[in-house]
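With one protein chain withheld, the remaining protein chains of the complex are depicted in position.
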Amino acid sequence: MKNQLLQIQQVSKVFPGYPWVTALTGIDFQVISGEFVVILGPSGCGKTTLLRLLAGLEKPSSGLCRYRGQEIDSPSLAISYLFQEPRLFPWLTVAENMGLSGHSEGLTALARRMGLADFLKSFPHQLSGGMAKRVSLARALLANPEVLLLDEPLANLDLPTKIGLQQELISIWRRGITSIMVTHDLDEALAVASRILLFSPRPGRIIHDVVLDMDHPRSQDDQRYLLWKRQIMNWTMEVLNHESTK
Amino acid sequence: MRKRIPWQGWVIPVIFGVSWYLLGHADLIHTGIFPRIHQVWEAIIFLTQRAALQTHLWVSLQRVLIGFATAGLIGVPIGLGLGWAPQLKPWFDPTLHFLRQIPPVAWIPLFIMWFGIGEASKNAVIFYAAFFPIMLNTQLGVEQIPRTYWEVADLYQFTLWKSLRRLVLPGSAPAIITGLRLGMGMSWRALVAAEMLAASSGLGYLIMTARSLVRLDEMVVGMLIIGVMGVAIDGIFALIASQLLPWTKSVSGVRSTDLGRTSYEESATTDTTGV
Partner (left out) sequence: MKARNKLVFLCLIVLALLLGSTSLILGQKQLSMTYNPMPFNLPSMVEREGQMLKELGVDVSYNTFLAGYTMTEAMTARQLDIATVMGGTSAITSKAGDRDIQVIGAYSQAPKGFALVGLPDGLRLDQLAGKRISVPIGTEAHYLLGKILAEQGLSFADITVINMLVPDGVAALQTKQVDGAMVVEPVLTRLVHAGQAEVIRDGQDLIAGLTVSVARQGLDQDIIDLFKAGQAQALCFIAEYPDLALEIAARETGLPMALIEQIAPKYQFHTDITPEIKASLTDAIDFLYMEGIIRRKIDVEDLF
């Protein structure tokens, strides 16, 4: 199909060592332009590894990842990555950190929109955790990407910060940036996703791939929301029962 | 701004000075073994009036600055290179480690033959003394830059020049400064040794001549000046460091003034990441 942005074809990832760790096995899916894909799975199921493969920071042990038909073998500015931790350079100011990709058009406008305007000359150690995460997100956005990879972006944030950032992510997606987010939190996933890939425990593989037909903003009291929540919980339970009877 | 030497630091020197004075006053110091404090003061006056002290100090300072600057200009790039390209390490590490074990003073007889008894041999000794702490700490500083930062550089496709300017240099700067401070300390010590062996001026020469002429007070003057200058130069470095590395101020205010923490001597046993 023409609008297939990312193709993940039979991807496995094994980390050599003692013992060898199989992080992912037989992963196969496509991402269409404009989706908000949430990869939902337990800790250690290889979600982060999958994002790193898509970002070009690692290479698959077998299989292929393609971006617009081209194999992904190194990072590119078109696919931006928001690390779980902010990873700001402590020796650069907020503005300098934001401009690390080399693109700085619209830096002040973006900073104003994200509430960072007053901190452009500050150093990272002067920021709160949520603030640092915003800077990190701004840095990823300034690279002007087509795809945004989000690694547990809402973890370890206080509630107001979390809600604010969640809205921010939705508005970024609405502006046309295809987003892929990994999380282990079902409510986080249901709040933003247009599609959910449910992962099994390690070695990670896709056990369900569902498209959510819900509009934003979503309410947790909404009937469809509750149905989806129950459905996904059931699937998770099935996997657990299946594992324990094995 | 933090005070360089808090008042507690003065207590021991002052107690020492007062005891020195009182013991001398009570005729309890045998001046054939150690001078009295007023003799040292008179020696300072004597040497200053003849412009000897100023000359020796200036000559020594010049030697240290030349040798040290050369060591910095060569040691920092090599350290950056070895830290940045770990595949080079197996080639160079054993040789560098071997050379580091040889005290600079042991090279003096050879240096005198190769470079003569003039400035060149002294500069060579100081270069040798300062090179290793500078080079090794720089290397360590680059190695201590967390892998996570390198991934950021990868992700945003840094050029070589941008990696150097945005990541490698600032990331290793605290360690480089530590290396420079250690190197400066080593320079002073090596200098005195070099000037003791063959020289016609400098603080080491002052001490050695004083020994030959059985002038204990002048020996002590030389030692005092060396110590004071060492402390002063280190203080200047600490000041430069705090101006140059504003981000280290509150994260680890101790770090830029604490010599031990990132120095290469400790690196063998502890593998800390430098954030």
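Going in written order, the chains are labelled A and B, and every chain counts its residues from 1.
Rule of thumb we're sticking to: contacts are C-beta pairs under 8 Å (C-beta built on N, C-alpha and C of every residue); 3 or more make two chains touch, one makes a residue touch a chain.
This one's a predicted model, so the numbers in the text were calculated from it and none came from an experiment.
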Visible partners of the omitted chain are B
Among B:F46, B:F92 or B:W150, which residue is in touch with the absent chain?
B:F46
Of the residues B:P6, B:G32 or B:P90, which one touches the chain left out of the display?
B:G32
Options B:R100, B:K162 or B:R211, residue touching the unrepresented chain
B:R211
Those residues of chain B that touch the unshown chain are 30-33, 43, 46, 50, 113, 116-118, 198-200, 205, 208-209, 211-216
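Just so it is clear, only the chains that are shown with their structure count from here on.
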Counting only Cα atoms for the centres, state how far chain A is from chain B in Å.
49
Tell me, which parts of chain A touch chain B in their complex?
55, 57, 74-77, 80-81, 83, 85, 87, 89-92, 96, 100-102, 123-126, 143
Show which residues of chain B lie in contact with chain A when the two form their complex.
148-149, 151-152, 154-158, 162, 166-167, 170-171, 173, 245-247, 250-251, 275
